[in-house]
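Pasting a structure here, questions to come.
Partial view: only certain chains, each at its native spot in the assembly.
A, B and C are the chain letters, set down in written order, and residue numbers restart from 1 in every chain.
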Amino acid sequence: MTKKIITMGEIMLRLSTPGYKRFLQADSFDVVYGGGEANVAVSLANFGLDAYFVTKLPNNPIGQAAVNYLRKFGVNTDFIARGGERIGIYFLETGASMRSSKVVYDRAHSSIAEADIKDFDFDEIFMGADWFHFSGITPALSDKSAELTEEALKVAKKHGVIVSVDLNYRKKLWTPEKAKKVMTRLMQYVDICIGNEEDAEKTLGFKPGKTDVTKGKLELSGYKDIFKQMKDKFGFKYIVTTLRESYSASDNGWSALIYDGNEFYRSRKYDIRIVDRVGGGDSFAGGLIYSLVTGKNFKEALEFAVAASALKHTIPGDFNLVSVDEVMTLVNGDSSGRVQR
Amino acid sequence: MTKKIITMGEIMLRLSTPGYKRFLQADSFDVVYGGGEANVAVSLANFGLDAYFVTKLPNNPIGQAAVNYLRKFGVNTDFIARGGERIGIYFLETGASMRSSKVVYDRAHSSIAEADIKDFDFDEIFMGADWFHFSGITPALSDKSAELTEEALKVAKKHGVIVSVDLNYRKKLWTPEKAKKVMTRLMQYVDICIGNEEDAEKTLGFKPGKTDVTKGKLELSGYKDIFKQMKDKFGFKYIVTTLRESYSASDNGWSALIYDGNEFYRSRKYDIRIVDRVGGGDSFAGGLIYSLVTGKNFKEALEFAVAASALKHTIPGDFNLVSVDEVMTLVNGDSSGRVQR
Amino acid sequence: MTKKIITMGEIMLRLSTPGYKRFLQADSFDVVYGGGEANVAVSLANFGLDAYFVTKLPNNPIGQAAVNYLRKFGVNTDFIARGGERIGIYFLETGASMRSSKVVYDRAHSSIAEADIKDFDFDEIFMGADWFHFSGITPALSDKSAELTEEALKVAKKHGVIVSVDLNYRKKLWTPEKAKKVMTRLMQYVDICIGNEEDAEKTLGFKPGKTDVTKGKLELSGYKDIFKQMKDKFGFKYIVTTLRESYSASDNGWSALIYDGNEFYRSRKYDIRIVDRVGGGDSFAGGLIYSLVTGKNFKEALEFAVAASALKHTIPGDFNLVSVDEVMTLVNGDSSGRVQR
């Protein structure tokens, strides 16, 4: 029987400039819809699971377009509430070489940021569910969102659902102080925790090692130290992080690290020519959840998640549109990119 | 010496679907920037006047793109304040035949709606100015905007500047009650008033005649009655309205009526194949202001304004990009559309 | 409770030249998916019904894209079989003025044309269904398709489902002789029959009146005569036809005629500026089915269907993406096309 996975969060209208244009140059924007947890849901739907995305969207044609967009890629939208003021928007300018991609957020006052607990029937939502995933973005949207997230977590736990979080600190949404206060409380419901050093420090207060993300170099010892602290404090089953080595906006190294409280396992590393790196982390979470919920062991799960998310970097838009077969081809060692006829 | 004209209001990011697509079908949006008073400013700049647009825009690349867009078309942007939360957005789906064009607004919380009087140095702005134009949209944005508008009007009058208003009632922004309260107070500063029957009723409380705009028929007697009441109450120098006969989203009749307190004059009527009717009214105001400030009599001014705005309907985007020569060719009777080689 | 409607037939990949280009000029094709019964299903989904489309599509990414496309617009794709050789394709060149639109079909050997009865579980499909719609295209695809259609009709009738047909004669698919043989047999299952004079003659052998469709003139007496014959022979509950007056590829008159065995009723006529007329007839069937299944009387149903399909002509692609509200605005007399803000 297929697994029922619930994700909850914000889906935004993404407006991106075509062909490496800067914002000042664009006279059209490419339109997709995306957002952390929605991206995870799409990954899972592509892998064949029964993926639900829970959010609130305005009752206008742009809100409907977001619903249709999710539906197109196989996500179940039955639990999406409608109403509120607006859909959040983000503008994206795709960088190249040493020019960074740039994101301008216009997400305040969105329907989901102002949604009430009573917009959702969480008992119905989590009935028979196997997994619930959220990110640190959702509780950061507003105080109401933080309450909404906690309510969802409580009901999820009541239904015996496994919970994963992607810490995903967003400095435009809240301060580290606020983040720590809220996120620390939410961690009690979490089984699997995904987050890099910066996330761990900003949202949970764990002191990072000396990794300097702008240098593109990695120091694993810092991670290991933090992961042990996290395990001690919150008792997570798995703690996981992706390891991005940003050589430039065009080329990245990509791998991941998992800790099961006992053993650290680092995945194979991929060197990627980037087409679109937005949603890379979300596709990793999607790959990890798929693997664990379908019974892979934690090392296999990590390799699947890294390969899946490496492929995401080659696909335009927020969504990772790859099949299990395509991921497994890469996991099994064929990264030659030869034409499939 | 060229005339200095001040317009003040909101400029929005306009996102429109290409090629008659519905919102649900679009995977790109065409990008322009526009808004009532900005559109007037562009018209005037095209006609060779020294046109300033006063607004507040966020200090991010999208705000900068709006500034650059105005600059490109010759508008002076020196008095644009920078800061605040966001640029207003409107989504546009272009209709055809019996399918209406559809506008979805996402303009709340914009920088200009939340701007303070102290963001602007109105004495500097109106120093040496000849004309100030605003529309009923600006005071409708927020209470602060209404105060800002009144302050601008006071300083304009102090500097002996002629003032025109386009009543432009927007039901999504305020109620008729609120509109009447604010707009009635502002009318004391106004010399030239532009507005159709619906505007006159909703923003000033004048009872309209029996014109049913959805039928595409016109009844001028209602207008004449209202114009006389308006003249009596506010003492406007000229009262003007465009007369749109909506045969369909593709074809409109277009003419105008002016009243100088003495005589009613109706312009020539144009039957238009519409390319883009957004900004049609603004281009009319632009044509009227240009004509009056450069000394045409009120009948000539009306004919110029109607011809200019008829041409606007054939140009994509909010802005009317025609020259005085092009308008005069049409005023002088050549509507044959023959190729100009 | 929402109605469950089943449609069955072929959905094709549609490749159309952009911007009135001829085939020889195109270096890109616009991509949508569409086909008679699928188009009806989308109409019904837009109107809020539970619309299922039954077909067979190849197990490759293009087949999947067709599934996703239907899903995006709200059609339930659970009963779509996967396998077979290929998806049917049609190429479309959009005409203008006196230049006709041109369709090149490449639909032979499609998965649905070669589908077996055992690809579908018709008992499950028609369980609890309210309506079944098919067109004369489906049985024309192949002998197997004709058998498949008859099997579906039998099971539908067993479940007490109302059946409608759109006769839709396609001369590239079969001869009038073949059509008559097959279609006459299938008519025993049909309650509501839609078809114009040419369809009635070519697929059922009824002799048309003197309507010359290339002249753009209509003669209703011929229709009335044929409708009576059809009623006598097959006992349909309603016989319906659209009445297209082709002034040119850009402008058509559009109305319809219905006969309930007792009374002839002709709808209001719309003069349409055409954006895309493909799928016009299908959107009419969709409007009619929606109206009848939700309890409108036959005159109201006809007016709804004509207004809905008039709007379709203004929307690019095969699908009619309008809401019940939008149709009712037009039914209620507002065809002014004024901007909806």
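One rule holds for everything that comes next: a contact is a pair of C-beta atoms (placed from the backbone, for glycine too) under 8 Å apart; a residue touches a chain by one contact, two chains touch by 3 or more.
Keep in mind it's a predicted model, so treat the numbers as computed, not measured.
For this homomeric complex the structure file specifies 6 copies in total, of which 3 are displayed in place.
Here, only the chains that are shown with their structure count from here on.
Two copies of one sequence, chain B and chain C, touch each other mainly through non-matching residues, since under half of the numbers at the interface are common to both.
For the pair chain B and chain C, the distance between C-alpha centroids works out to 44 Å. Of all residues in chain C, those touching 2 or more other chains are 72-73, listed in ascending order. Those residues of chain C that touch chain B in the shared complex are 18-19, 72-73, 270, 272-275, 310-311, 313-317, 321-322, 326, 330, 333-341.
Residue ranges on chain C touching chain A, taken from their complex, read 68-69, 71-74.
Chain B makes touch with chain C in their complex at residues 19-22, 24-25, 95-103, 105, 170-172, 213-216, 246-251, 277-278.
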